[in-house]
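All protein chains but one are shown at their positions in the complex.
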Amino acid sequence: MNIADVQIVSILPQTLLLAAALVVFLADLVWKDRKGIGLLALAGVLATFVATVVMLAGPGVPTFQHMAAADRFALVISLVMSAAAVLAVLVSLDYIVRVDLPAGEYYGLLLLAASGMMFLGAATHLMTLFLSLEILSIALYALAGIRTTDIRAGEAALKYFLLGAFASAFLLYGMALLYGATGTTSLAGIAAAVPSVQTDPMLIAGLALLLIGFAFKVAAVPFHMWTPDVYQGAPSSVTAFMSVGAKAAGFAALVRVLVAVFPTLYAWWVWPVGVLAVLTMTWGNLAALAQGNVKRMLAYSSIAHAGYILVGVAAGEAGVSGVLFYLMAYALMNIGAFAVLIALERAEEDAAGVELERMRGLFHRRPWLAAAMTVFMFSLAGMPPLAGFFGKLYVFSAAVRSGLLVLAIIGVINSVISAYYYLRVVARMALAAPAEEAEPARCPALTIGTGIAAVGTVLLGIYPTWLLNLVQGTLAVLFGG
Amino acid sequence: MTATPLETVLFIAFGAVAIAGALSVILARHAVYSALGMLVNFVALAAMYIMLSAEFLGIAQLIVYAGAIVVLFLFALMLIGGRRPAEQGRLTGGLAAAGSALVVVFLAEIAYLVMRLTGTAGAKGTVTPDVIAQLGHIQLLGATLLLEYILPFELASVLLLVGIVGAVMLARARRQSRQE
Partner (left out) sequence: MDAIRYLLILSAVLFSIGAAGVLIRRNALVIFMCIEIMLNAVNLTFIALSRQLQSLDGQIFVFMVMAVAAAEVAIGLGIIVSIFRHKPTTDVDDVSLLKG
């Protein structure tokens, strides 16, 4: 192992984000224009997006020693992340001025978190995996508590932090046991050693602890208790980014570890993952039914969606492309839904999120905004021909192909249940408007963000094949060279 | 790995001290005593690291954990009122019992796994205590860190940047909200 094995291009998207974050921090010292700093951040994430697209088109798999690899799996995750980051910055431009958040720290931490997520997607070594998970987690703890004038945000941040750190300890213990069982910390090394140690008790225990740690990070039931409060307490733009980014990154790492490193132990991890999937879907949907606050409802709905994605993970190698497709679709539709909430949110009254009643009459006041929200709700509910439908179709059909028919059936039943609370929002928007309702915010960036998300959700539904071709067979080369 | 009788005695002694420290963290009524228990635990572990031929990490443990981290905790405690009793009560009996039961099961499982350990788990590397004694622990660790583990090393620096920015942001919040 020497310095010649380093292909710097393998971490290009992440490095661009880090550079952008540093520029944002420095600019913040001399430049007090919050929109200007937001535009700098936007330039950074757009550059990352372009770099990722160019790398996806390019041949070969650049690697950084055995620490990280820019294989197609990692690049698709980078694509999801940079799309999510572009949308998150767009919806934040006006919002952070409205709710008075410090621009430099906000955008800087957002970019650092995004780079941590991309590193997690590219990690091929337990150490890179652990550190990038911590970069994104710690940046998100701080972002969740960034509204320091609001005690609810502080409490959400504290809860997130304590449970997140607790989960990290389990994850780390799992890694230590894997190291003990196989004698190495590189994923390729562990994968090579697994067949010879097979069901060594230490290996199984390490895998189980790792699973618990990841279940916390992706908010799977019964390790979800932090999610509703954190998603509700954090500023909406942060919630939008965190619900998509942290989830996608967590699933990326989980899929790489389970499917690529432990394929021979499939029989051992498929049932725990399947049980987690069933609990997560069912509990998330049932709890979402009871919510009168749209932001909190979306928090529970995000738990439910983690459950659908877990169905894809349980399907093993057949489910990988479905999971990637789902993550992209979820990024577009969920950030879009939050963008609409951000437009409706008023700084003083709606610190805890927009109540369902406030959606009343939106179709009459702002028809386009309401139409966009309708697209997002239909897509989240899984109606054809929108992105969310194909996401569910691919993960459920993968589950059927892997012989997990029961999981797929429970998933479909859950989608039907979930339609109720998504459609309730749409129905509320179609009712007559109350007279004294305040005008939702108008801001070009927010409109562009909402528009991109809506168009993306529709296009991904009408032409799912291009993304599907991209995500097919990503696991062919998993550890780079 | 076989230990000489002296080493065995020391391992057991430091282990007992570490457990005593950890227990006093969770049992002390007052948070300051918890912090001191944590200090005892950290120092005992540092001693064990040095015995396990990880000298650099033993010293780093003393500086980072026993020094910086414990002091930060004590600062925070003093700042938010170290004098008053830290908490009104423990969790309700049922929850605490359920939690403890879970932990006992967990511990039993790990202990069982370790006892079943074949002893030769994993492929052995080449870094024996003799090699460490010959080349020096810091040289070996430094070369490995900066050649083989350069990416995690850089990631750790990014992580510290996140920590610094986040902590400064959270701490200077008051001033910012007063500007309005």
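Each chain gets a letter, A and B, in the order it is written, and its residues are counted from 1.
The rule we apply is simple: a contact is a pair of C-beta atoms (placed from the backbone, for glycine too) under 8 Å apart; a residue touches a chain by one contact, two chains touch by 3 or more.
Please read these numbers as outputs of a predicted model, since none were measured by experiment.
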item: Touch criterion as defined above, residue of B:V9, B:L107 or B:A133 at the omitted chain; value: B:L107
item: Hidden partner chain, touching residue among A:L26, A:A169 or A:L289; value: A:A169
item: Footprint left on chain A by the chain that the document does not show; value: 126-127, 130-131, 134, 138, 141-142, 145, 148, 151, 154-155, 157-159, 161-163, 165-166, 168-169, 172-173, 175-177, 179-180, 183-185, 224-225, 228-229
item: Residues in chain B touching the chain absent from view; value: 1-3, 7-8, 11-12, 15, 18-19, 22-23, 25-26, 31, 34-35, 38, 41-42, 45, 48-49, 52-54, 56-57, 60-61, 64-65, 68-69, 72-73, 75-77, 79-81, 86-91, 95-96, 99-100, 102-104, 106-107, 110-111, 114-115, 117, 119, 122-129, 140-141, 144-145, 149, 152, 156, 159-160, 162-164, 166-167, 169-171, 173-174
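FYI, only the chains that are shown with their structure count from here on.
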item: Distance between chain centroids, defined by C-alpha means - chain A, chain B (Å); value: 30
item: Complex contact set, residues of chain A against chain B; value: 1-3, 6, 11, 18, 25, 64-65, 67-68, 100, 102, 105, 108-109, 112, 115-116, 119, 125, 127-128, 131-132, 134-135, 138-139, 141-142, 145-146, 148-149, 179-184, 193, 197, 200-202, 205
item: Chain A contact footprint on chain B (complex, rising order); value: 109-110, 112-114, 116-118, 121-125, 147-152, 155-156, 158-159, 161-163, 165-170, 173-174, 176-177, 180
